[in-house]
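The following block contains the structure, expressed as structure tokens.
Removed: one protein chain of the complex. Kept in place: all other protein chains.
The first chain written gets the first letter, and so on, giving A, B and C; residue counts start at 1 in each chain.
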Amino acid sequence: MYFDSLHAALAMEGHGPFVWGAYAITALVLLTLLVSPVLRARRLRRELAGDIRRREAAAGEGGYASRT
Amino acid sequence: MSVAGHSGAAVAAGSLLQARGLGLERGGRELFCDLSFAVRPGHLLQVEGANGAGKTSLLRILAGLSRYGFSGQVERAAPLLYLGHHSAVKAMLSPRENLAWHIAGEGSYRADEIDTALAQVGLYGYEDVPSHTLSAGQHRRVNLARLYLSRSPLWLLDEPFTAIDRDGVAALEALLVRHAQQGGAVVLTSHQRLSVSYPVARLDLRAGLKEGLSEGAHT
Amino acid sequence: MSAPGLLAFCGRLLRRQLVLALRRPVDIGNPLLFFAMVVALFPLGLGPAPAALAGFAPGILWIIALLANLLTADNLFRGDFEDGSLEQLLLSPQPLYLSVLAYVLAQWLVTGLLLAVLSPLFALMLGLPGAAVPTLVASLLLGTAVLSLVGGIGAALTVGLKRGGMLIALLILPFYMPVLIFGSAAVQAVVGGMPAASHLAILGAMLCLSVALAPLAISAALRISIDA
Partner (left out) sequence: MWSFFHKLGSPPWLYRITGSILRWLLPLTLIALAVGAVWGLLFTAPDFRQGNSYRIIYIHVPSAVVALAGYYVMAFAGAISLIWKMKMADVAMKSCAPVGAALTFIALVTGAIWGKPTWGTWWVWDARITSMLILLFLYLGVIALYEAFDNKEAAGKACAVLTLVGTVNIPIIYKSVDWWYSLHQPASIKFTGESSIDPSMLYPLLLMIGSFYALFTCALLMNMRLEILRRESRTGWVRKLVGA
């Protein structure tokens, strides 16, 4: 490790806020980039599953599944 | 002038248009599927169906304006003429200028041929007025005047009777029959049945019914 | 009677477009008026000091020419799309490449060419040195032709959309930037006492490239827009 202590690593001789800030923003954007498709896929699958259940329920009651 | 001399020889062999297994889905609803037919010289084919049944879509697919989003294939063996919902009439141009431009891609026509065609659709005397002074029906007539000049053997007409008065309808029907008799073919969409003494094949999109198409269907 | 030759057909198309444009002279005048008005905005915003204005004049004139071109780009195909003329053009047996070129040429004749011809007047108002005026006209002649061709791509992509106006600007402004860079640099070079031939040559090269490629993109985009 280049730095002597955690404090020195955070401060980076005065450049710390810039460097750590840049890394934090990058991490945030990358995290959003990876998490948002997962969340949206989960929502889509829930919607589709609900749709299927609705059709099955309708089919069970009156057999008009094709109408929906 | 008429289409006879030009179209007769060009299309003697085989079909003008061949559709194989056409299917179209819009918004999750199947409009038509596995539609196969051939249009041969002498055919008069009327596409029927309720609003939203896919008549216009089918015609645009046949014309080649729609090139994706449907299944199946269309083979076009002859030059075709397509008239859609829009009249393509420029308000700032006169009927003569409009018509001269409409047929500019097909050939060079003399001024008197263009005037004759305009006279045949009842626009005699209107040749040089700006088109924005004309009615919607007259715009449609400018458009239809093209049929009197066209040398394309295959006509695809989307609702050609819209905004046309009764005399105009009769003249147009006669023109379509003459075109078919002289070796051309017409595919048209219309809500009203043609009143002609010529065999009209019908394609009902809603029912998938094919009537009078037997000799042309499925190869 | 045979099908008309390529050039005859394009000649007719060009004539039709010009006749249509000339029957609405106001539409031709609008971009020029816009040009004049925006020229008047700069002294109001930057202050009337002649030296400062003259310094910025090459950039100002080029940016306004670019915006004037952008404003007219949306109209290139819209009228013909809405009244059905465009689908007839696509169905015509004539090669679309040349037809599209004729469209753009007609549009350039009534916008870019006129802007270039009138630009000395606006250059005078902003105090651009007289020696730079011929270069300004030459760079505008070449550059606006590139802008019209590139603008045609944006127009063809958005012609089927109801709300195309803003979108077309977002799509094509990045592609306008190289033209702006070399166009205004050409004028600045002459102001600074340097030759501008190389800048103009690069603009000419851009024009050649756009003439070769832009009609392909416009044709493809028109077929897509007609289909949507």
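Definition applied: a residue touches a chain if its C-beta (ideal position, glycine included) is under 8 Å from a C-beta of that chain, and two chains touch if they have at least 3 such contacts.
As the structure is a computational prediction, the values presented were derived from the model and not from experiment.
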For the chain not depicted, the shown chains it touches
A, B, C
Kindly state which of the options C:Leu6, C:Val117, C:Met177 or C:Cys208 is in contact with the chain not pictured.
C:Met177
Residue positions on subunit A contacting the omitted chain are 1-3, 9, 12-16, 18-19, 21-23, 25-26, 29-30, 32-34, 37-38, 40-41, 44-45, 48-49, 52
Logged for subunit C, residues touching the omitted partner chain are 153, 157-158, 160-161, 163-164, 167, 170-171, 173-175, 177-178, 181-182, 185, 206, 209, 213, 217, 220-221, 224-225, 227-228
Residues of subunit B touching the missing chain are 28, 68-69
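Just so we're on the same page, only the chains that are shown with their structure count from here on.
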If you average the Cα atoms of subunit B and of subunit C to get two centres, how far apart are those centres in Å?
37
Go ahead and note the Å separation of the Cα centroids belonging to subunit A and subunit B.
54
Report the inter-centroid distance (CA atoms only) between subunit A and subunit C in whole Å.
44
Spell out the part of subunit C that touches subunit B in their complex, as residue ranges.
1-4, 8-9, 12-13, 16, 19-20, 23-24, 79, 82-85, 87-94, 223, 226-227
Residues of subunit B touching subunit C in the complex
63-69, 79-80, 82, 84-90, 92-93, 97, 101-102, 104-109, 151
